[in-house]
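For this view, one protein chain was removed and the others were kept in their places.
Our next item is chain A:
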Amino acid sequence: MSAVIEARGLVKRAGRATLLDGVGLTVAAGEMVAIIGPNGAGKSTLLRLLSGDLRPSEGEVRLKQRDIGSYTPRELAARRAMLSQHINVTFPFTVEEIVLMGAGERSPRDTGPLVDAALDEVGLSHFRERQLPTLSGGEQQRAHFARVLVQLACGEAEHGPGLLLLDEPTSSLDLRHQIDLVEAARRRASTGTAVIAILHDLNLAIRFADRLVVLSGGRLAADGPRAEVVTRERIRDIFEIDAVVHQADGVPYVLPQSMRAVPR
């Protein structure tokens, strides 16, 4: 499979602080990668660099074999879609209007079925006429996910497999919708999309991602298949907690034992 996105030697500085220090990452079409790591590890910074929103201080990001800085915002939007955390909509747009924003300038006649499908997929069809600010945080998050799915679908129809970036997409969702969302992302990967998601729930990340990328202190601590990455030692090193790692049908799962820092 060809690489949808390739990042090499990414360094990002803000003032005197170094947020990212020499991180490289390649994700192929059809691959789903989870980024994990403690707060302040540089996960969101990495995602913003991969989205083209931030420019790296050093290193380069190539999206579909082209430098990401060479795309116009519109070209970029047709090749990668991103779901941020905490989007605060102040004006009373309806759910449907928000989701339709993902379709860009394309005619509503062409994109209507995509909007309907995305609303069905996030389970908000019955709320399409509701004003977004009147919904709960989790429901708003799902509406934004539907918008991002429409953007991705529109772009992929024109330019082939794209990139889907998710920044802690499950943070305000209940258990069922967490799994729904990650499964929806998984389905995109199975049709060729490259998916990169920041996830705090290790078990959710292990269950759905092909590969886990571990960031710590702005550096890449590990990048590989779940069974290799998730070990008791690494969890202690990175998250400073003691955890038991079990296997169920060959898939590891993590059971935290102590929430306090464990002296080594």
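Assume contacts are C-beta pairs under 8 Å (C-beta built on N, C-alpha and C of every residue); 3 or more make two chains touch, one makes a residue touch a chain; residues count from 1.
Assume contacts and distances are computed from a predicted model.
The chain absent from the displayed complex carries the UniProt protein name "Iron complex transport system permease protein", chosen from "Iron complex transport system permease protein", "Amino acid/amide ABC transporter membrane protein 2, HAAT family", "Gas vesicle protein" or "Tetratricopeptide repeat protein". Among A:Val11, A:Val89 or A:Val245, the one in contact with the hidden chain is A:Val89. Interface note: of A:Arg16, A:Arg109 or A:His126, the residue touching the hidden chain in the full complex is A:Arg109.
Summarising the interface, chain A meets the missing chain with residues 48, 51, 53, 72-74, 76-78, 80-82, 84, 87-94, 96-97, 100-102, 104-105, 108-109, 112-117, 120-123, 144, 147, 151, 180, 187.
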